[in-house]
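Of the protein chains in this complex, all but one are displayed in their positions.
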Amino acid sequence: MDSTEKLFQNLTEAAGVPGYEGEIRAVIRRYLEPMAKIEQDKLGSIIGVKRGSSDSPRVMLAGHMDEVGFMVSLITDDGFIRFVPLGGWWNQVMLAQRVVIKTSAGDVVGLLGAKPPHLLEEEEAKKPVEKKDMYIDIGATSAEEVKACGVRLGDPIIPICPFTVLAPGKTYMAKAWDDRLGCALFIQALERLKDQPHPNTIYAVGTVQEEVGLRGAKTSVYNVNPDVAIILEVDIAGDVPGIKPEESAIKLGKGPTLLLYDARMIPNLRLRDLVINTAEENNIPLQFSAMRGGATDGGMIHLHNEGVPTVVLGVPTRHIHSHAGILHRSDYDHALDLLVKLLMRLDEQTVKGLTL
Amino acid sequence: MKELIKELTEAYGPSGNEDAVRETIKRHIAGHVSEMRVDALGNLIALKKGQPQSGIEPRKIMLAAHMDEIGVIVSQIDEKGFLRFAPVGGVNPLTLLGSRVIFADGMIGVIGRERPEKPDEFPKIEKMFIDVGAPDKEHLTRKVGDMAAFLRPLADLGQRLTAKAFDDRIGCAILVQTAQELETTPHDVYFVFTVQEEVGLRGALTSAFGVEPDVAIAVDITTTGDTPEAYPMAVSLGAGPAIKVKDRGMLAHPGVKNWMAETAERLGLPYQFEVLEAGTTDAMAIQTSRAGVAAGVLSIPTRYAHTPSEMVDYNDVQNAVKLLVGLLSGPVKI
Partner (left out) sequence: MLLLKELSEACGVSGNEGTVRQVILDAIRDRVDEYRTDALGNLIALKKGNGKTTRKVMIAAHMDEVGLMIMHIEKEGSLRFHPVGGIDDRVLLAKKVLIGENKVPGVIGAKPVHLLEPKAREQVVKFKEMSIDIGVSSKEEAERLVKVGDYAVFDVPFVELGGALRTVKGKAFDDRAGCAVLIELLQDRYPVDLYAAFTVQEEVGLRGARVAAYSIAPHLAFALEGTICDDLPKKGDTSPTTVLGKGPAITIMDRSVIADRRLVELLIDTAEKNGIPYQFKQPALGGTDAGAIHLSREGVPSAVVAVPSRYIHSPTSLLSLNDLENTVQLMRQTLARVNDLDLTR
């Protein structure tokens, strides 16, 4: 494993659903501390400040620390656990998956129970199970047993998926690419610029609670007060059976993506063009995408105070918002190159020129 | 406290028209706070200044309860003087049939319904109207834009009470009672009675920006899972005030949540934890104000929420007051 793969492993395997990002925040803090001054907002977002050759412009990089997961909402008399989702989940990727409940008494492993096919009527087998009818089985036979293990209402529940290098050698499978990938990008961007001068001050922000409404973005941007912002996210790869080109033309291995618009933000057009030009000048492939039904931290950040020119850089990823997603190393490397090149170009004059 | 609750629940105050409720609260809270002001949108902000106590770090604490209730707004008036209307806040059409509503000037109307196309058709607001008993349009004094609230007096069932608008007049009552019972506090406590929560947490958004608290606790209602074939939920009437863990709009700050639970334990007060799937409170807007606020919610379990006859347990209400007084009398431990 090279150092990037180790970083991927450490970031994706850490636990951190919305509101409970403590574990992943500690991992990110360890990586940022040698390179940046650490601050926090009042919701738990972490901010790593790296001063270049100038205090201004203030460049904000945002990747959210939280992953999708669940929360304990009820313990039934028979010892099963009902839950609510934290973030968006399609019910068809949930049954029979393994999860871990983070209790005050330690980790409790469990399983999203599924009816065996022997017992399914033909009609029933054709219908998807609703989330409200699902349950988690931790191998207990009564509510008392469950409580004795330390499980309480409100405990966070994390998917289980170890980081794996896949057979072709250039693709990886892991949970939480959305958005530990963004965190990896800002960590390694800061590493690359450690001894290189850059004409600005970078605020690398691991935001919290993006998946439940871009909440950490709204509060962290308040302290950072940036002049320009780059959001680092996964993008939705459409190169699998079942997704039509009109739905997503994004392919693994064809480069990082630029989000032309999403449900909560239209990017600053001059900044958008700057990204396109920088990619062209440096022979970095770039794909274009749009997301009608989703949003990023940019939605909150670009409307901060008097407005912030903002753009979203994405890395194509298959199967997000499930236990295991897949992405291509070359897309990540190109994204990192592009990000570093952009950071070198965002000086006072360039950033002023983004506003008319 | 039952008199206060009755006065508050029976007051008229649909979103945007909270004046009467605000005046009632001002009367009851004056004399127990150091200063009061009303902001641009109509939020009532009452400050009880802290008195320093050695060993306790003074904090800026905001308590929030909303003054507005759900209601209806006249959208059109037809040739015969019947009033068509739109909902203000989340109104369930089922609760409208046969209900009486009251306008700001005291005029009362009855809600009627067009003949349904199919016998088991789900009632739709577009097919209803308000009848104020005017003989014709010329004798009608109502205008498009007038708002009405449900008309229902409070009934004391002993341990339990039923009334309209416990959401969130019960929160307002609890805040008023807390201000009266809290003799001194080391903290600057802002009792904020917000407007327009039911149409989008609007008063909370702007009042939080102005107050800039360190910690905030909203006091609002939550639903229960203890009625026949109810949606499964772990909260029950009478099992104590509920400490919120999560709802549709916010995840409670774990420190605030734990501080509330530990204080309840220390004082020997009953409490329960709450995860609410549908719905949210003012705390959602306060939590993401400026650089963020450590926010939590103290919820009063309520059956039949958003109907003209909501039901609470009087012990839950009194225990909520005791818990708040206990929290505000000591250090903030988050």
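Think of it as A and B in the order they're written, each chain with its own count starting at 1.
Assume a residue touches a chain if its C-beta (ideal position, glycine included) is under 8 Å from a C-beta of that chain, and two chains touch if they have at least 3 such contacts.
Only a predicted model underlies this, so the values are computations on that prediction, with no experimental measurement involved.
Within the complete assembly, B:S15 is the residue of B:S15, B:S236 or B:N319 that touches the hidden chain. Checked against the hidden chain, the listed residues B:I73, B:I130, B:L175 or B:A283 yield one contact partner: B:I73.
Here the missing chain is touched by one residue of B:R202, B:K244 or B:K257, and it is B:R202.
Residues 245-247, 249, 260-261, 264, 266-269, 272, 288, 290, 292, 302-309, 354-356 of subunit A touch the missing chain (whole complex, contact as defined above).
Interface residues of subunit B with the unshown chain, by the touch rule above, are 15-17, 38-43, 73-79, 84, 86-88, 143-145, 196, 199, 202-203, 205-207, 209-210.
What we mean here is this: only the chains that are shown with their structure count from here on.
Remark: subunit A and subunit B have CA centroids separated by 36 Å (rounded to whole angstrom). Listed in rising order, the residues of subunit A touching subunit B in the complex are 18-20, 41-43, 71-75, 82, 84, 86, 132, 152-154, 209, 212-213, 215-216, 218-220, 222-223. Within the complex formed with subunit A, the subunit B residues making contact are 225, 232-234, 245-246, 249-252, 254, 257, 273-275, 277, 287-288, 290-294.
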